[in-house]
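Comments concern the structure below.
Heads up, one of the protein chains got dropped from this complex, but the rest are sitting where they should.
Up next is chain A:
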Amino acid sequence: MLSVPCPWCGPRDETEFKYGGQAHVAYPSDPAALSDAEWASYLFLRDNPKGWFAERWFHSAGCRRWFDVVRHTVTYEFAPGVTP
């Protein structure tokens, strides 16, 4: 069980959260101009690093806010300094 550091509620059990995937995936500025491959890449392709990974979490059972954290995908350690 992960203890996810919610920036509003403090550390809570993973079961209170929904996982939101990779953070900082920007919506294309002109989606209509993208080729199918580029659109599919935006929709489906995500980084899969071994190491530190910025990701989104949603505190669904608590304050119901989205926030970003940086987590290590090997040690499951959360980096300090979460950003709302």
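The rule is simple: contacts are C-beta pairs under 8 Å (C-beta built on N, C-alpha and C of every residue); 3 or more make two chains touch, one makes a residue touch a chain; residues count from 1.
Throughout what follows, contacts and distances are computed from a predicted model.
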{"item": "Chain excluded from display, named as in UniProt, from \"Aldehyde dehydrogenase family protein\", \"ABC transporter substrate-binding protein\", \"FAD-dependent oxidoreductase\" or \"Sarcosine oxidase subunit gamma\"", "value": "\"Sarcosine oxidase subunit gamma\""}
{"item": "Among A:D13, A:E38 or A:E77, the residue in touch with the chain that has been omitted", "value": "A:D13"}
{"item": "Missing-partner contacts on chain A, residue numbers", "value": "8-10, 12-13, 15-16, 61-65, 84"}
